[in-house]
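Every protein chain except one is present and positioned as in the full complex.
So, subunit A:
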Amino acid sequence: MALPGSSRRQPTNRGLVSHCTHHHIAVFLLTFFSYSLLHASRKTFSNVKVSISSQWTPSCLNSTALELRPYELWNSSHLFPNAEEATLFLGTLDTIFLFSYAVGLFVSGIVGDRLNLRWVLSFGMCSSALVVFFFGTLTEWLHFYNKWFYCCLWIVNGLLQSTGWPCVVAVMGNWFGKAGRGFVFGLWSACASVGNILGAFLASCVLKYGYEYAFLVTASVQFAGGVIVFFGLLTSPKEVGLPELGADEEGSVEEDANRPLMGDADVDDDDRNYSIQAADTDSQPKAIGFFQACCLPGVILYSLAYACLKLVNYSFFFWLPFYLSNNFGWKEAEADQLSIWYDVGGIVGGTIQGLISDVLQKRAPVLAMSLLFAVGSLFGYSRSPNSKPINAVIMTITGFFIGGPSNMISSAISADLGRQDLVRGSSEALATVTGIVDGTGSIGAAVGQYLVSLIQENLGWMWVFYFFILMTSSTILFISPLIVREIRLLLHERHLRMLAE
């Protein structure tokens, strides 16, 4: 996707050093923590499941005639007859959430491109915080327990939560050019994992006061985040008069002219930049249509690839602790702690692979290499011995090769796709494209959760791993046309350079 002649500059250095104003840092942190908070409230839900299910069920102490008194204290809650059915319902809520989240992603990307990204993101955070508050806190305070009400709220929550990802990726894509994008986005992709840790921490801190307070705290913090985003987020450099980023390499003439100013841009310089740039930013770009966005080269292929890859990635998130305690008989808390290594591998993998792809200026080949290694590491992990250190090491490697590419497609590559030459200048496509890619991925993930439980029950864990290997291979298959194209471009470039010398 890069222009053949674009390699004449050292992109990584420039993109990272000379571009970095305090606005960039603020945008990086704001978007990072916005998505972290959204993810934290999701994590809270999975962390309070035990408390919720005991709130919803009567106590059945060894089911003898001996009934616990007083009745109101021990048996008055009858939403579900026992904990198993409550767990089943909570699992259903998870699935409902994933599907409505996937559907929402398609919609909110389109909305995000048409309305102000800041408004959409801030609205999404605040309203989904309110829904979480209704779901977890208000129903408990009013003692209003109703299955259908819970389902409806969780569908709405999925739709509202989905505004987050397309908006934050679009904002990040506006601020960080393709040059350093792989590295910056790789680092930035840690936001989901940070959100998980934050959610688990917040929930565990206040769970003793009652599960409703776990929801209250995460919802309040998320609401506060929405308010801060509303007051503090700059959705694009042009809002403060900084030059807008070009399609894949920044418009060189405009950019070079401004470079002296940008080098040491601080508050004083903003005014000057503002006046210089004020004239040429008044043209409001038109948003791209949904089908137009689908037809952009690479969007469909990457979406399908991401559906397969996110399936594997999310299955690891959801099933890894269960697999570890089920297959090796390790304690649940230990398994939970150990499974963090997968996240760590994913963050490191995403960052390093992003950096490599920045240097190469090609993402698909890096992705393909990583996925080939992923197949190997999956095979290795399925035969991991019953030893925690060895398992943790192989898990980290697997996370490196699966989580890394997964992070890269959902963030850096989505941003590349939404800012490619074809949509340059004339239209806004970033959020729409991100929504399409991540939405397809989420559908894959939702279907995957179901398939994994099915396969595990009927065929056993080994077949789950074979299924993962199959899905990873399909990912490679889907991006292979892109690899061929990019390698051809790479060779063509080299050929041109050799001719020039």
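Here is the rule we use: contacts are C-beta pairs under 8 Å (C-beta built on N, C-alpha and C of every residue); 3 or more make two chains touch, one makes a residue touch a chain; residues count from 1.
Here is the rule we use: contacts and distances are computed from a predicted model.
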Exercise. Pick from "INO80 complex subunit C", "All-trans retinoic acid induced differentiation factor", "Dihydrolipoyl dehydrogenase" or "Rab proteins geranylgeranyltransferase component A" the UniProt protein name of the chain that isn't shown here.
Key: "All-trans retinoic acid induced differentiation factor"
Quiz item: From the list A:90, A:198 or A:217, which touches the chain that is not on show?
Solution: A:217
Exercise. Quick one: say which of A:228, A:344, A:393 or A:469 touches the chain that got left out.
Key: A:228
Practice problem: Pick out the residues on subunit A that sit against the missing chain. | Solution: 22-23, 26, 30, 51, 54-55, 59, 61, 66, 68-74, 76-77, 116, 118, 141-143, 206, 208-211, 213, 216-217, 220-221, 224, 227-228, 230-235, 239-241, 267, 270-271, 274, 278, 281
